[in-house]
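Up next is chain A:
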Amino acid sequence: MATLSIKGVRKSFGSVEVLHNIDLELEDGGFLVLLGPSGCGKSTLLSIIAGLEPSSGGDVVIGERTVNDIHPKDRNIAMVFQSYALYPTMSVRRNIGFGLEMRRVDTSSREDAIGRAADLLQISHLLDRKPGQLSGGQRQRVAMGRAIVRNPDLFLFDEPLSNLDAKLRVEMRTEIKRLHDRLGTSVVYVTHDQVEAMTLGTKVAVMKGGVIQQLADPQTIYEQPANMFVAGFIGSPTMNFLNGTLENQDGKLVLHHGEETLELSGVAKGASAYVGKKVVAGIRPETFSKGAGPSALTGIVDVVEPTGPDTMVVLDVGGQMISARLGSRERPHPGEPMTLSVDTTALNLFDPETGDRI
Partner candidate 1 sequence: MTSNPQSIMASSRPLSTWDRINPARYIGELSETRFWMYLLLLPSALLIMGVVIYPTLYGFQLSFREMRLNRPDLGTDWVLLKHYQRMLSDQIFWISLRNTAVWVTAAVTIEFSVGLIAALALNRNLPGTKVLAVFILLPFFLPNVVAGHMWALMLDPRLGVINDLLVKVGLLGGYKAWFADPSTAMAAAIIVEAWHSFPFFTLLLLAGLKGIPTDLYKAADIDGAGSISQLRLITLPMLKTVIAAAVILRVIGLVNSPDLLLILTSGGPGRSTQVLSLYAFQTAYKDFNFGYAGALSVIMFILLMMFAWVYVRLSKVNQD
Partner candidate 2 sequence: MVEFEKVTRIGRVKYWEDEAMNKNFNRRSVLKIGAGLMAATALTPSLAFGQTANINYWHTFTSQSEFAGLEEVMKLFKAAHPDIVVTQENIPNPDFMAKITAAVLADSRPNVTMVSSERFADLLAMGALTDMTERLANWDKRSDFDDSRFDSITKDGKIYGLPAFSFVDWMYYRKDWFEEAGIAPPTTYAEMRDAAIAITDPSKGRYGFGLRGGPGGQNYINNVMEAFGSPVQQGDQIGLDRDKAIEGIAWFSGLLTQDKVVPPSAPNDGFRQVIEGFQTGQTGMIWHHTGSFQDIASKLEPGVEFGTLAMPAGPAARVARLAYAYNSITKDENADASWEWIKFWGEPDAAIAFLDKTGYFPASNSASADPRIADNPLYKPAAETLVFGRPQPSFPGLAGWLESVVLPAFQRALIGEATPEQAVDEMIDGLNQAIG
């Protein structure tokens, strides 16, 4: 177990810089999720932590050690690859024990360790098979087994669940969470699945274009996204962005959007500086409820999508589409006018120029 800190790490491939000055801190036993769209540099950052790729600058510190010049095998880390990277010609047993074998751990303690890991992951009956004879989920477990058997200071996971079908993915997600709770080892976990990020992480780093947009606990990321990118990336369906002008009306802040006026209470203190200026209001679909109120929007129902527990409604408000998550009993008809009130305490305002939260 160890802390991880990354200080000013940069990475260039040729003349292209794909990581710009990354700073990260992970507490001992924490679970850091690197979240971001494809190509943003998540795997690259993970490889740098693992030592598989040299960084072009900055420091990686695991525990007390700056590991920049230390070989991957001496960083006391374990990694689970998206492809699992199981050695196809070796049995599951040897795959799991390979790291110990290479470290010249004697056979009996190696067998013990393999047995324990296999029990934990419920793959004891598979030990004598070859990876080619396993299902996707079983391979995933073997890859996990190979990681945990060595008792590393730090686990690195690169999209370990992305090759699994939806159901298995949910199961394994739970399993990983359980494993982390049990072992207490620090984890860096790469994904572009926001649900994984929200459920697993004690800390989430949202990345875009080689820059960390926000590093915070999942709750904060969700409720107070640092900018429009983070706000839009997290949540499904995505946050509604409503353009408008901020005004001071009778001592209250209001947002004008076309005909509509939203009364804002409980929004950020900095907002008053934007009076008279254009802002973007970020409204999560689930903060809508049916009926009028001081902050309400009226529009024409465009699409209705019942999902079972909820009904998703897309509303045309003065030409801008707004999606709202309503109770399952709500069944408006397309073409009908509809009024939704907004819980403005959960509303975020963004500067349209910079995209940053106000």
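Methods note: contacts are C-beta pairs under 8 Å (C-beta built on N, C-alpha and C of every residue); 3 or more make two chains touch, one makes a residue touch a chain; residues count from 1.
Candidate selection criterion: all candidates are chains of the complex that A comes from, given by their letters.
All values reported here derive from a predicted model rather than from experimental measurement.
Participant: Check each candidate in turn (1 or 2) and state which touches chain A within the complex.
Facilitator: The touching one is 1.
Participant: Which residues of chain A touch candidate 1 in their complex?
Facilitator: 47, 50-52, 71-73, 77-79, 81, 83, 85, 87-90, 98-99, 102-103, 130, 132, 146
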